[in-house]
Structures are given as structure tokens and as C-alpha cells.
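Presenting subunit A:
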Amino acid sequence: MLHSALYTLFCNRFAITFGVFLIITAGWNTIVSFNDDGIIKGRVVAADGKPVGGATVTLLNKELLVTVLGSRAMTNEQGQFTFTHHNSHHIWLQAAKDGMGETPRVEFRMYFKGQNLNIETPLSFAENDTKGQ
Partner candidate 1 sequence: MTVKFGIGNKRLRESTLIWFLLFPSLAVFLLYRILPLAWNGVLSLQFWSMYKPPRFAGLYHYKELFLYDDVFRQSLWNTLLFMVGSPIGIALGLMIALLVNRPIFGRNIYRTIIFMSFPVMTVATGVIWLWLFSEKTGLINYFLMYIGLIDHSQPFLEDFNLALPSIVLVSIWQVVGLYMIIILTGLQNIPPSIYQAAKIDGANSWQQFWLITFPLLRPSIFLCLIIGIINSFNAFDLVYVMTGGGPGHATELLITYIYKTAFTLARFDYAAAITVINFSLFLALTWLVNRMSGGNAGAVETN
Partner candidate 2 sequence: MRRHSLWATHLLLSTTCLVMLVPFYWLLKTSLTGENLFSYPPALLPDNPHIFYYVDAWYSIPFVRYLLNSVVVSAIVIVANIIFNAMAGYALTMDFKGKRVVILLLLSCMMVPYQATVVPAYLLTKELGLLNSHLGMALPLMSTIVCIFMFKASFAAVPRSLIDSARIDGVPEWQIIFRIMLPLSQSAIATNVVLAFTWSWNSFLWPLIILRDDNMQTLPLGLANFLSVVEDTSGALYAFCIMVLIPGLVIFLLAQKQFIQGLTTGATKG
């Protein structure tokens, strides 16, 4: 009797649909809470592939219609840079150094705000960087 009551209560399509939905939400939030420290790591290299130290990397937050200047970071001798506490889900990165000009802007999109990001492809100072399109 009780068993069949529980069965009708939880094994109909409404309960199953919303149950699955709840489980997915909970799972997703768990994943997010482990990965939202807002750390971005990456490298800057010259056209020949050698790391560039002392370059300024600019982080731009892309909002729906406008782009807002986020923060800046300097690269170390290995050309590595780290941003902490970024709070965005859509950014542009661009490196600049006196005498070398600017790298092209590279776009990164994330699945949630403040997602940790390890950028494999380094930002690279290419030959002609000003003319996109």
C-alpha cells in the first residue's frame, strides 16, 4: 500500500523530470564551486616563440554590449602571467611591450563567472597585428 503510494508519487514523469533537473543543478553547482577561484594562467611569446618577460597583459571584460577594462598583469622571465580574482565569463586578453607593439586580442569564453583558466596557446607578438579583418 505504502509502497505503491510512494511509487505513484515519485515515479511519474513530473517527478522524474524535475528530479533529474534538480540533480543536474546540484551537480553543476558543485563543479562550479570547485573551479571558480578566478585564476587565469598563461604565457606570452615573441614571433619566434621565445618567452617575453616584462610584458603587460591586459584583461578586458566583455559584457553584453560594452567592453570594460579589467585588470593588468606583468609577465615574468619565463613569459608567464597570472590573474587572480577575475570575475567574468567572457574576456579578451592582449599583451603589450614597449618596442614590440601589441599582440592581437584573443577572446576567451567561460562556462561560469570566475572560472579557472589555464591557457595553453601563448599570446604571441605577430608581425602585423594592427589589421584584423
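If you want to know what made the cut, all candidates are chains of the complex that A comes from, given by their letters.
Criterion: a residue touches a chain if its C-beta (ideal position, glycine included) is under 8 Å from a C-beta of that chain, and two chains touch if they have at least 3 such contacts; residues count from 1.
Remember, it's a predicted structure, so these values are computed and weren't measured experimentally.
Every option in 1 or 2 comes from this complex, but the candidate touching subunit A is 2.
In the complex of the two chains, the subunit A residues touching candidate 2 come out as 13-14, 17, 64-65, 89-90, 109-113.
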